[in-house]
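One protein chain is absent from this view; the other protein chains keep their places.
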Amino acid sequence: MARAEQIVEVHPVDQYLRSERLPHIWCPGCGLGPITNCYVQAMVQSAIPADKHVIVSGIGCTGRVPGYVNIDSFHTTHGRAIPFATGLKLGNPELEVTVISGDGDLFAIGGNHILHAARRNIDLNIICVNNFNYGMTGGQLGPTTPRGAITSTTPYGNPEDALNLVHLMASLGAVFVARWSALHVRQLEEAIQRVFQKRGLTFVEVLAPCPIGFGRPNDLGEGLDEMQLYKLECVVDDTADLKDCGIDLRSHKPLILGNFIDIERTPYGEWEEDG
Amino acid sequence: MARAEQIVEVHPVDQYLRSERLPHIWCPGCGLGPITNCYVQAMVQSAIPADKHVIVSGIGCTGRVPGYVNIDSFHTTHGRAIPFATGLKLGNPELEVTVISGDGDLFAIGGNHILHAARRNIDLNIICVNNFNYGMTGGQLGPTTPRGAITSTTPYGNPEDALNLVHLMASLGAVFVARWSALHVRQLEEAIQRVFQKRGLTFVEVLAPCPIGFGRPNDLGEGLDEMQLYKLECVVDDTADLKDCGIDLRSHKPLILGNFIDIERTPYGEWEEDG
Amino acid sequence: MTSVATAPTVLTGQHFMNGDIACAEGALAAGCDFFAGYPITPSTEIAERMAQRLPRTGGHYIQMEDELASMNCILGASWAGRRAMTATSGPGFTLMQENLGLAFITETPCVVVNVQRGGPSTGLPTLAGQADVMQAKWGSHGDYEPIAYAPASPQEMFDLTIKAFNAADAYRQPVFVLSDEVVGHMTERVIIPAAEAIERAGRPKPSFPPGKGLIYQAVDGSLVPPMPLAGEGYRIHMTGLTHDERGYPVTSADVHDRLVRRLSDKIIRNAERIVEWEEYLLDDAEVCVVSFGSSARSARHAVNVARAQGLKAGLLRLITLWPFAGAQMSHTSERVKAFVVAELNLGQVATQVQRFSSKRVLGVHHGGGEMLRPERIVRAIKEARDGAS
Amino acid sequence: MTSVATAPTVLTGQHFMNGDIACAEGALAAGCDFFAGYPITPSTEIAERMAQRLPRTGGHYIQMEDELASMNCILGASWAGRRAMTATSGPGFTLMQENLGLAFITETPCVVVNVQRGGPSTGLPTLAGQADVMQAKWGSHGDYEPIAYAPASPQEMFDLTIKAFNAADAYRQPVFVLSDEVVGHMTERVIIPAAEAIERAGRPKPSFPPGKGLIYQAVDGSLVPPMPLAGEGYRIHMTGLTHDERGYPVTSADVHDRLVRRLSDKIIRNAERIVEWEEYLLDDAEVCVVSFGSSARSARHAVNVARAQGLKAGLLRLITLWPFAGAQMSHTSERVKAFVVAELNLGQVATQVQRFSSKRVLGVHHGGGEMLRPERIVRAIKEARDGAS
Amino acid sequence: MVAAFVRRPLDLGRQVLPRGQVYTIPDRCKGCKFCIEFCPEDVLEESQGMNVKGYHYPVVSAGKEEACVNCGFCQVICPEFAIFTENVGGGP
Amino acid sequence: MVAAFVRRPLDLGRQVLPRGQVYTIPDRCKGCKFCIEFCPEDVLEESQGMNVKGYHYPVVSAGKEEACVNCGFCQVICPEFAIFTENVGGGP
Amino acid sequence: MSRREIRFAGFGGQGIILAGLITGRAAALHDGKEAVVTQSYGPEARGGACAAQLVVDDMPIDYPMVSQPDVLVVMSQEAAHKYVSDLAENCQVLVDETLVELPAGLGWPIHKIPATAIAERLGNRMAANVVMLGFFTAVTQAVSRPAMEEAIRSSVRERFVALNMEAFDAGYTHAGQEA
Partner (left out) sequence: MSRREIRFAGFGGQGIILAGLITGRAAALHDGKEAVVTQSYGPEARGGACAAQLVVDDMPIDYPMVSQPDVLVVMSQEAAHKYVSDLAENCQVLVDETLVELPAGLGWPIHKIPATAIAERLGNRMAANVVMLGFFTAVTQAVSRPAMEEAIRSSVRERFVALNMEAFDAGYTHAGQEA
C-alpha cells in the first residue's frame, strides 16, 4: 500500500486549540507556531488536567499565544503578564500558571516584574520567546537586539548591548533556567514538562525566527534560513558559564542551549512565618 | 590656651548646601546626613566645577538629598530618577550626573530603569542608600528587606527574599560597583570621587540606619546602635564573591563592604556606528 | 505564607478609628480576601491594616514592586475568584490607569481606593486634595464608565467600601472609593454591625456549564455577562483587545462600537440604582451647595451658618461621584436660583454641574492642602443669592 | 553614537507623506533635537522616522525601556536644553501621565504626540479612535491646564507639531499633538516651507545672572518663569513636590494653591492667544457641527452634503482641543439653533459643548475603528434642525 | 556537542522500524517548509499547486510513501497545526 | 579585615601631631551622638543644656581641650553639618 | 475629473500599500491633482488581508475613505471575497489572475492580468504590484503614465528601478492585449 499523505480537516490537538481561530496571525516562517505546538503537547501530556492549566501573556506576537490555546487564557497588557499571573496563582494555588511572552514584553516594559517575581520566587513558569526585536510593532530595537543589528529604529546599527536573559534570570535566583530554540521542539517540550513539575519561578528562553522584524534586515533570510542556522550553530551545554552565553545570530559563534539551572528554593507563600 | 569648642553659625560647606533649608527633614540617627556630607565633600573636591555637577533623585527620604545640595538638582517622581538623569546626560554630555535615591525608589518601582541603564551603560553615577525599607512612608517592606524582618506591612515577618544589590548590578555590567556604610564616610567619599572619574554606569550602595522604619522594629535600636553594629560587623573585601554578599543586619554575619568591581566598558553614546 | 483564619473578619462593635482603617475593615467585612498594593501617603494605613489583618483572616496580602504590578495582581486574583482590592493615592492612581483600562474592557471586578492628596505630581503628599475626580472618570485612554464613591467620614469609609465591593461584582468592573486625606486620617466613631447584617452581593456566575455558552455574552438583558473563574473549566479567553462575545480579539469597528457601548450602557442604564446622594435643607433652598467628601463637611457647616444668617441654602452631597448625578442636578436646577460647588480642586465637579444646569454655577475652589474654609462657602452662598435672580 | 549633521533638518519642498512622517518632519523643522520613545501602533512611524533622521541632523534618538522612561527622559533632556519630544498612542499615553504631571508642576517644556487608536486598553491597535480627548486634560491626578492640538491632515501634522514646540517653550509645559490613526496613517501632499520661513519661538531665559533671582518666579506679569538650564550655574532645584518661587518644597496649602493657580492661569489667561479653530459656512448656519481631527473631515463632507440638501449647517473645527474653545462655543451658541458634535468616541467634546451652551447638543458618536460616516452626521444635522426650535 | 534536534525514535536499533502515515490540512499551511526541510527521512516535498492562501503545502515525495518513521517531528515543528502523522504498524 | 572606618591622619608617625579646633553650630544638632561616639580621640561629650529643638549637642570634654587631632571625622559623619574642625597648628 | 475612489486589495507582503502610495503620489505630485491614500490592515504583520484606498479629485478631499470604489484592484482571493460586492455600477475591477479566480457574470467590467506570473517571469514575484500598476494606468487612466513612472522612480530603491520600470511596462502593455 502506497502511503502518500492523506488530507484531513482536523488535527489531533485541535481540541486544545481554539481551532476556529486558525490560521493564526503569525507570519510564514515565524517561530511562534512550533513553540505553541510544544506548549500544547507538553500541556496535554502533563499530569495536570487541562482545566487547571492557565496561560498568561502580555502584548506582542508572542502575546497572542494564549488566544490560540483552548485553556483558561489571559492576554493582559504590554509588560504586565507576570503580576497578573501572580494574582492568579496566589488567588488560586491549584492553578498551574504559565506565562508566555516576548522578549520585549517581559524584559523591556515588563523587566521590573520579572525581576521581582524571580526574587520572590513566585511559582510561575515563564516562557520567553526571544526573537531579538519587537515583532508585533514591526521590528524595532528591543533589549535583546544585539549591538550593531539593524532594526527599524536602529537604521545605523544598534548602539546598545543586549541583555543575556538566562544569565540575568539565573542571577535573580530562578529555580530552573533553560534556553532552547524553535527548532529544538523535543527538548523544549521536555523542558516545559519539567517546569510544570517544579515549584518556584522557572524560566525558559526560546530563540525564534522573526524573519520580518529581525531576520531580513539582518541578512539572516527567511524563517527557514534562521532555523537552518540554529541547526548548524546551536550547541547544547547544560553546564555553560551563563555569563558568556550572550547571543548574536549574526556573529556565527556557537549558540549555547541547555537546561542550565535546576535548583530548589522555597517558593513565595510557603515560608513559615517568623513572627 | 584651652581650646574648647567654638560656637559659630556657618559651616565650611554651607555654600554648597541650601543651608537656608537646614535643619533637614531627616530623623536623628538617620544615615542620610553623613551620606549627603560625603557627596558634598567629594563634589567640592572633584576636578569638575560645581556648575557641571548635577544630582537627581526619585522620591523618598533619600530622594530629599538633592534638595539640600546647592548645585543643579532634580527631585523627580518615585522611581524615575534614572530615565530623567539619562535625558540630562544625553542632552548635555558635559554634565556630571549623579543619581542618589533609596533602595525602594531605585529597585522597587524603579527597578526596570536601573536594569536598562546598566545594560546600556549610560554614563551615570548611581548612589543607592539602602536602609532596608521604605523610610519616607513609614517603614514598609522593600525589596531589600531581609526575609523574616518586621516592617509595618510585614508584621509577622517578611516572606520574601531580599535583592542583593551589588550582585545584581555587577551581573548587569555596571563598570564600578561598591558597597559602604554611612559610617564608612572616608571610603564612601573616596568611592564617590572614583565614580566621578569613571565613564559608564557606576553603582555605590550605602548601608544606612533608618531607626524609625527598620532599626526599632527589628530590635536594632537607634541610629547610633546601628552605626555601632557597622563598626563591629563590617568587613572590607574587595574581591568577595558578590553572590554571597546578601545582607541581613539581624543575622550578625559579616557585612561585606568594598569597591568590588572596576572594569571598562564603552559607555552608551560612544559606540562607533556600524551601519 | 500559610494563612489561617485566627481573627474575626468583621470587628462588630463601636470603634474610634481613622478613615483608612475603617476602609480596611469595610473591605474585610465585605469579604475582601486579597490585597496587593504599594505604600503611598496618605493611604498607607490601609495597606498596613490589611497586612496585619488578612493573614489572620484567611486572606492574602502581597506588597508589589509598584502600582502597575499591584493593579494587575488584583485583576489576576479576581479571575481566581478573590474579592480583591488595592489602595493608593494620586501618583499611584495615575500609574494604575493603564490596567484599570484592562479591568474595564475585560470586566474584571475589583476595588481601588484613592485617598486623595494635593497634586499634580508628588505635590503635597501629607495634605488633602480632591483633584482626582475627573481623573477617576477620564484617567485611562478610551471610553468607559466608572463607579466612584466619595466617603465623607470614617463611618462612610467603612460603609461605602462594602458597597464598592458589591457594585464591583454586580457590574463586573473596577469600583473606586475616592476618599481624601482629611477623611482618611480623620478619627471618629465607627460602628461596625454584626457580620450577618452586612450585605454581600455575590458575583453572578454563568448559568451554563463549560463550553455551553459565550463567556462575554450578557444575559437577561442585564448587559453584565456572568463571570466564570480560572480553573472551572470554562476555557476562558480574556483579552484587553477589542473582543466579541466569545472573548476573542476582533479587529472590527462594529464589534468595538458594540463592546464599548455595552460597557458604558451597563452603568448608564443602571445609574438610577447606583447614584447616591444626600440632601440637606434643600427643600426651600435658593442656593444649592454641591459638595462631596471632606469638603461636604465644610459645606454642611457653611449651610448651617448661612441658614443662621437667614440665607436659604441647602446641600446636595454627592455620595457617588460617578456616574454623575446629572438627573439630580437638572432636577435641583429647576428649584434653585444658583449653585455653589465647593471642592478642594480648581473646579472639577463644577464643570459637571454646568452641563446639567443653565443656572449660575459658582465655584468655591482651593488647590488643596487644607479643608475648605466654611466662611468662603458662606460668602459664595451670599454672592450666589445676590447675583442670581 | 556620534551624531553629525549630514542631512538637512528641514526638507523644504512638496511631499506625499503620511501624517506620522509629517509630524516627525514638523518636529525636526521646529528644531527638535531629542526624541525618546517606545514603539506603539499607530505612532511607531514617528519614532522610526526620528531614529533615521536625528542621528543625521545632529540630534539624539533613544529608545527607552517603556513609556514611563521615555517621558522622564525627555524631561531630563529638556532641562539640558533640548527641544524634546516623544510619540505614542493610548496605552503609552496613559503610562506617561504620571510624569506628565511632573512636567506640568515643574514647568518643563516638551511635546507629546498621541496618535489615537481605539480604546480602552489594548483595544484596536491598528484602527482609529478619538477617545483620549478628556484624558489629555484629566489623565494625571491634580489640576493642570494642557494645550492640545488636533491635526486633521498630514499637512497639519507638520504645521501643528511646530506650533506645539513653540507653545511648549512659550508656556513652559508639555504640549500635546492629539492626532488619530486615520490622520497618522493617511498620505497626502505636504508642503514644507523654506527653513527661514518656519517660525521658531525660543524658550525664555532668565534675565538675571545665577544667584540673582528666583528660579520659579514669573516676571513681567507673564505667569511663566523663564527657564534656566542645567549646567549654567543657576543651581536649579526642581521638584515634583509643591514648591515656592525658589523651587523649594513647602508643605503649605497657601503655597500649593498659589502654585496650581498660577500654572492654570498661565494657560487660561492666554487662552485667546492659544485657542485655534476654523469656521466653515457658519455665518448663516442653524446647526453648528463641532468636530476635530479626522472626524472633522467627515463633518466637513457632511456639511457640504447637508448644504446641497438645503440644510443650513456649518462647521466649527477645533484645531486646539485644550484649552477648550469655550468662548467660541458660547458665541456660536447665540447664533445657532443646535449643535451636532461629531467625534470618534462616546461623547467627550460633547460634554464640553454642553457646558457652554444651553442649546440642544446632539452627539454623533462611534466607539472607534473607522472614520465617522458622513451620512450619520447629515442625519444628525437634520434631526438637530427639526428638533431645535 | 551538536544538538540532536531531532529525536530519533528510541528503537532505531531494533529490527522493525515504526511506520507513519502523513496527514495534512493543506489550507492551514503557510508554506514555511519546516516540515519538509527537517524531516529526518526526507519524506516530504512542496506541492505543485497552491492552497487557498497561495502557499505550496507539503506532500509525500514520490517514492517516499514508505519512508516515514513516524518520528512526529513534522507534527511538532509545524507552526500551523497543518500536518501530523500516525503510527501504521511496523514499530510500536 | 575589620574596616578602618576612621582615617587616622597620615602623619601619625611624625613628631608633631596636628591639632584641631572644634567648631559647632548647636542649633543644627539633632543629638545623634555620631560625632561623640566615633571621635577617635574621645574629644567630645554631650552638652548639659539643650538646643532650641531639645537636643544635647556636642561639647569638648573637660580635659580634652588639646586632644583633637583634626582628623575631620566628626565633620564628615555629622548628619546636620553642625560640627567641623580646623587645623590650629602642630601638624600640617 | 471629479472624485474617483480606488481600492487596491491583497495580502500583506504583496506591496499593496506601496501600489496605492505610488498612485497617490503620481496624482498629487506629478499630475497636480488632489489625492489621499488611507490603508487598512489587521493585527497581522504579514500575510493578513490588507488594502489601500485612494481618492483622487480635482478639489480638496475631505472624506478620504472609499465608500464605493470606482476602481477595484484585487490581488488575492481573500480580497476578492471581501471586496467584490457592493461596488459602484461601473466599477472597473482589475484582478491578478495568477492568484484570483472570480465567478463569471458579476456584472462589473473585469480586467484580468496574470500579474504575479508576469513578475515571476521578470525574475521577481515582488514586482507583481508594479506590473499591476502598469495595467492599472493603461486601463483606468486615473493617472498619467509619466506621472506614474516618475512616482515609481522616486518610491523604490535605486537598484530596483530598472526592474520596476520593466514590470510597469509589461503591465501597461498587457492592457492592449487583454481579451
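In order of appearance the chains are A, B, C, D, E, F and G, and numbering begins at 1 in each one.
One rule holds for everything that comes next: a contact is a pair of C-beta atoms (placed from the backbone, for glycine too) under 8 Å apart; a residue touches a chain by one contact, two chains touch by 3 or more.
These numbers were taken from a predicted model, which means no experiment stands behind them.
Could you tell me which of B:L88, B:L141, B:I212 or B:L249 touches the chain that is not displayed?
B:I212
So one chain is hidden, and I want to know which residue out of C:R189, C:R269 or C:H331 touches that hidden chain in the complete assembly.
Within the whole complex, the residue contacting the unshown chain is C:R189.
Please pick, from B:P12, B:P93, B:G138 or B:G157, the residue that touches the omitted chain in the full complex.
B:G138
Just one of C:H237, C:R300, C:K337 or C:K359 touches the chain that is missing; which is it?
Among C:H237, C:R300, C:K337 or C:K359, only C:R300 touches the chain that is not shown.
Please output the residues of subunit F touching the missing chain, sorted low to high.
The missing chain touches subunit F at positions 30, 52-54.
If the hidden chain were put back, which residues of subunit C would touch it?
Within subunit C, the residues touching the omitted chain are 14-16, 125-127, 182, 185-189, 297-298, 300-301, 304, 370-371, 374.
Rule of thumb we're sticking to: only the chains that are shown with their structure count from here on.
Counting only Cα atoms for the centres, state how far subunit B is from subunit E in Å.
Distance between chain centres, rounded to whole Å: 59 Å.
Can you list the residues of subunit G that touch 2 or more other chains?
42-43, 47
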